[in-house]
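Here the complex is missing one protein chain, while the rest keep their positions.
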Amino acid sequence: MAFFRRKVQFNDDLGFGSTPVIKNQRVLNTDGTPNIERTGLPWFKFDDTYTRLVTMSWPRFFMVILITYLIVNTLFAVAYNIIGIQNLDGAKGITLRDQFFDAFFFSAQTISTVGYGHISPQGFITSVLAAFESMLGLLAFALATGLLYGRFSRPTSKVSFSKKMVIAPYQNRSGLMCRLVNLRRNSLIDIEVQMFMTYNETIDGKLKRSFYPLELERSKISVLSLNWTLVHPITDDSPLFEKSLEELKVAEVEVFVILKAFDDTFAQTIHTRTSYQDEDIEWNAKFEIMHYHNEEGKTVLDYSLLDKTLPTSIS
Amino acid sequence: MAFFRRKVQFNDDLGFGSTPVIKNQRVLNTDGTPNIERTGLPWFKFDDTYTRLVTMSWPRFFMVILITYLIVNTLFAVAYNIIGIQNLDGAKGITLRDQFFDAFFFSAQTISTVGYGHISPQGFITSVLAAFESMLGLLAFALATGLLYGRFSRPTSKVSFSKKMVIAPYQNRSGLMCRLVNLRRNSLIDIEVQMFMTYNETIDGKLKRSFYPLELERSKISVLSLNWTLVHPITDDSPLFEKSLEELKVAEVEVFVILKAFDDTFAQTIHTRTSYQDEDIEWNAKFEIMHYHNEEGKTVLDYSLLDKTLPTSIS
Amino acid sequence: MAFFRRKVQFNDDLGFGSTPVIKNQRVLNTDGTPNIERTGLPWFKFDDTYTRLVTMSWPRFFMVILITYLIVNTLFAVAYNIIGIQNLDGAKGITLRDQFFDAFFFSAQTISTVGYGHISPQGFITSVLAAFESMLGLLAFALATGLLYGRFSRPTSKVSFSKKMVIAPYQNRSGLMCRLVNLRRNSLIDIEVQMFMTYNETIDGKLKRSFYPLELERSKISVLSLNWTLVHPITDDSPLFEKSLEELKVAEVEVFVILKAFDDTFAQTIHTRTSYQDEDIEWNAKFEIMHYHNEEGKTVLDYSLLDKTLPTSIS
Partner (left out) sequence: MAFFRRKVQFNDDLGFGSTPVIKNQRVLNTDGTPNIERTGLPWFKFDDTYTRLVTMSWPRFFMVILITYLIVNTLFAVAYNIIGIQNLDGAKGITLRDQFFDAFFFSAQTISTVGYGHISPQGFITSVLAAFESMLGLLAFALATGLLYGRFSRPTSKVSFSKKMVIAPYQNRSGLMCRLVNLRRNSLIDIEVQMFMTYNETIDGKLKRSFYPLELERSKISVLSLNWTLVHPITDDSPLFEKSLEELKVAEVEVFVILKAFDDTFAQTIHTRTSYQDEDIEWNAKFEIMHYHNEEGKTVLDYSLLDKTLPTSIS
């Protein structure tokens, strides 16, 4: 009563669990992150602060810094006013509003350690607070450095996968193919790829989520200089053998690709993943060739062709 | 005369030594650190300064920085007073106490490089000292940055293990189980786990500390997206076969779990360990299921259920 | 119709593609980077900014920083002038040109957080801008730190390969040889080397680019303390067996060497590559010996001899 033929049984849920999925539910999002919601703990128990600050987008990161800077300076401005604005020598504000801003700008000059000195602290308590604030500025530098460096140096791959998979002719049969390029100038070396398929399947009368590896014609290359087309030949052994698009839809098929490589510039191993659902698979199409040799003895790789497919027919 | 059956002999003390333990002595603490005291060397020979500063708690770390800042400024304040407070142009203190604090705040403004300038150094020696102190400030920035970054970027795992192990029904027999989740949003990939048991045992009339691996039904998963329950099936081959709680207590049993994984966000391998003693094992209990699929096509993982067990009976 | 004998068939293009090359086209440049041009994407889609800043030469890197510093200060100077130069207390410029430079130097003192204070901001908008600029300075520090550290700590190898390969006598036959040294004092350990040859070849009437491994007499050493000579023995099985220089030229032969090692000082794996074309191969030559034991019980390694060859004849 199994949906697919399977000569290659795969007794492994890869860590995703074997509960069957609801309509169109993905195991992986297209960016390769697991499609999971986490609950049951207070937010501060999830230890994600550094990870979040490092992985959030640049505009959002700068907003967080700017807002923190405003809040901290506001708090110190209030504190300097409570202690007494007369302790800020050179502050000329008369109204409460002006006095707040005098203290606010003094605070900014202190925490950034710019310290022009046209406003300067007098009296014991104000001097202590200013000394403390400049130490805080020192740590703020350090923090910002750590975060920025963490963001920069994170060994992210910029491997770009084609948006679609194709089912194209391959060695008198057909093959399921996708392709990929490296958006960075870094060489990627010792690249290894695995392809898996997951779908709902009834086993012993129980609906389960099954996982099968899709054998690749070639799963490892030494250097990723050009584009690389991954080919799963649809042989008798393939779980895709003689399946129709309709059957794939019903079984909520998802194909995912896991890539591991060594980044030569930063000497670190990177991982990346992507996933395709039934609507991402183009039948009877093939990829256009992406690279050629030019006159000046260079190989030219045209990235704009990555997703470009041509119609073809499988004999 | 061996205490446990053992078809799986394990001739290896894993590096913990084979001396039998005294009552309730742990090999590993629950946080996975070895339960060892080190003596015989002067403290400065143990090269732990950086490690300590990087691994201590945040409140303690900030206390260390604050106290260092106070001490350094006090020392410089004393030095400026010895050289002569009249060399600090703009310092208005009359009493010794005020002169000390003038010098103290000048020092703070110098080492943090805020340098308002309402107090400024005059004369050769004071100027030299101030120039030296600002260079020290520069290095202090650098140090703080290094330490903060070291603290942030350390590839710590936040894998959380269940507080208890259970002995639950498993495939017509029973199994020793614990489970784990990832408290971070980072994906952990290629996770490998080993489980060991250690206990006092009399071999050839000599009491020894023995170590046995506990075979796991599955010791490796590709991605840790959900919770993972480790199962050691208690078969005839298991050193736990037909043992009672009482026997475990007498032998000072300790079970420990060693986990190794690859952190996808920081591209680093992490290790974590935990250990359970006899009182941490619940008999005739099973874990409650932690995840389910919700209506919006997401898998929901409820962390609050990690330690939740249900009574069960082993037929 | 194959050009070379091949007992060692190698069904692998290593990721470089199998299109035959045009005259003198290299697969790898001599510095080991792939000889590829990338097109088809807008420049900002190639995510190379950090990689470029980290890998560019030092003079160019400092030029980029200097020019950025000038541009940013110019922009702020213009902004301060638009808001009104009278808000910069202490600025004495009368002419427009002098007013611009007053603002420019104030900006430089603010962004570098030096803040002498002889010019200081007055009025709300100017104070806000100055506070913002000093925060920017804080981030600029952080950025510069990240980049400089990224440049320094990048695990680059300084393995130097001999400029030429030689074909020298080797065990009653001949061998293709090149040699290498480590320009750093770091120990390199567990060094592994692979040698490949690529050339145009007509297979089934189609001109293809083929890749063959060249077996090395020894492909792995534990420590690279001295120089290391790589030897490919030209046996019957070698694709180079009984080939003439002329045949190599016609086939557009390129030999490349891939090295992988563990850098002991930084605990990181490094990779390096080089490539030789037909004109880089010296026939009937051998390398001069580079190291000897001196009187003081040291081994002396003379780097100036790296490329030094001596004429020899292959019997």
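Lettered A, B and C in written order, each chain numbered from 1.
The working rule: a contact is a pair of C-beta atoms (placed from the backbone, for glycine too) under 8 Å apart; a residue touches a chain by one contact, two chains touch by 3 or more.
Just so it is clear, the model here is predicted, and its values are computed rather than measured.
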Original post:
Hey, which of B:Thr30, B:Thr235, B:Gln268 or B:Asn284 is the one touching the hidden chain?
Top reply: B:Gln268
Subject >> Listed residues B:Gly117, B:Gly175 or B:Pro233, member touching the removed chain >> reply: B:Gly117
Subject >> Residue, one of A:Gly115, A:Gly150 or A:Gly175, that touches the chain absent here >> reply: A:Gly115
Subject >> Interface residues of chain B (partner: the chain not displayed) >> reply: 12, 14-17, 19, 21-26, 33-41, 45-48, 50-52, 54-55, 89, 109-110, 113-117, 119-121, 124, 127, 130-131, 134-135, 137-139, 141-143, 145-147, 149-150, 154-155, 258, 268-271
**OP:** Name, in rising order, the residues on chain A that touch the hidden chain in the full complex.
**Re:** 113, 115-117, 145
Original post:
At which residues does chain C meet the chain that is not included here?
Top reply: 65-66, 69, 73, 101, 104-105, 108-109, 112-118, 137, 140-141, 144-145, 147-149, 152-153, 158, 183-187, 189, 191, 221-226, 228, 262, 264-267, 291-295, 297-305
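Convention: only the chains that are shown with their structure count from here on.
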**OP:** In contact with chain A and with chain B at once: which chains are those? Just list them.
**Re:** C
Original post:
What chain sits nearest the middle when you go by CA atom centres?
Top reply: A
**OP:** Please report how far chain A has to rotate so that its Cα atoms sit on those of chain C, a copy of the same sequence, as a value between 0 and 180° in steps of 5.
**Re:** 90
Original post:
What pair in A-C or B-C shares over half of its contact pairs, by residue number, with A-B?
Top reply: A-C
Original post:
So what's the Cα centroid distance for chain A and chain C, whole Å?
Top reply: 27
Subject >> Overlap residues in chain A, where contacts from two or more other chains coincide >> reply: 109, 113-117, 137, 141, 145, 147, 149
